[in-house]
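Omission of a single protein chain aside, the complex is shown with its protein chains in their original locations.
So, chain A:
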Amino acid sequence: MNYLRATNLGEVTALLEEYPEALLLCGSTDAALQLRHRPETATLIDIHALEELKGVSAEGDRMRIGTLVTLNELLYSDAVRESLPLLAACADTFGSHQIRNLATVGGNIANASPAADLTAALVALEASVTLASQDGERSVPLETLFCGYKCTKLDHELITAVTVPLQTGSWYYRKAGMRERLNIAKVSIALTHGSGGFRISGASLGPSPVRFRTLEALLDGGVYDDAAIKAALENDADPSGGYRSTKAYRLRVAFNMIKEALSQPEER
């Protein structure tokens, strides 16, 4: 294995230019298991100690979350609990205490798993990601970063931060899994409802995290009819059937969650 330790952001982007296929080492909760299958071929760029990629800070009406912020740091951040309660609620269902001490925000996004909880929550919150390469920085809507199952459009780039508009209006977050805590989502739903209308996303409901736009338009139009909601969900969601649950099951649970969200959202 080729192991490279970066001590600042400039070094990371230079290394990514040279080794575009390299794995970045952060919490390693996803990477450790991937590496076990191919240790010989991998190049590892260790960024876990870079201070410039840590920390949560308010910037006007947005929150900037460094890519190395852990799930427990989100969960216990007063700023996040206050201004982004949906994100705190998501973090509270995520992995276990020990996993939350390791797992990072950037790792959850970059891993691009259809079951990634935090990614789904961030999509519903209309978050943007800041990407850095040798050519400088750019910011894109998180939703546009994905290109299918475990696929991102990162191009010799790393995620340096996520910026999230502060929450207004009502919201809903719910995750269903095998166990009450430590579990990978069979389905989760993240929903916000503010002056801009509904924003809805979910985990394990498509090859990559997406916004449910047909459903959003339907609800924005004031149609809360069961059959219409079901049809909209089937249009937007494309869950895989697998050994953990069937496609029909995932759609049914998502439907029940949407109904619950409409009848009892959290207000703020």
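What we mean here is this: contacts are C-beta pairs under 8 Å (C-beta built on N, C-alpha and C of every residue); 3 or more make two chains touch, one makes a residue touch a chain; residues count from 1.
FYI, contacts and distances are computed from a predicted model.
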- Query: Just by its UniProt name, which of "Glutamyl-tRNA(Gln) amidotransferase subunit A", "Hydrolase 2, exosortase A system-associated", "NADH-quinone oxidoreductase subunit E" or "(2Fe-2S)-binding protein" is the chain not shown in this complex?
  - Reply: "(2Fe-2S)-binding protein"
- Decide which residue listed in A:Ala79, A:Leu102, A:Leu166 or A:Ala231 touches the omitted chain of the complex. A:Leu102
- Query: Looking at the whole complex, which of A:Thr13, A:Ser28, A:Ser133 or A:Thr160 touches the chain that is not displayed?
  - Reply: A:Ser28
- Item | Where the missing chain touches chain A, by residue | 1, 3, 5, 25, 27-29, 32-33, 35-36, 39, 42, 44, 46, 48, 72, 95-99, 101-102, 181-182
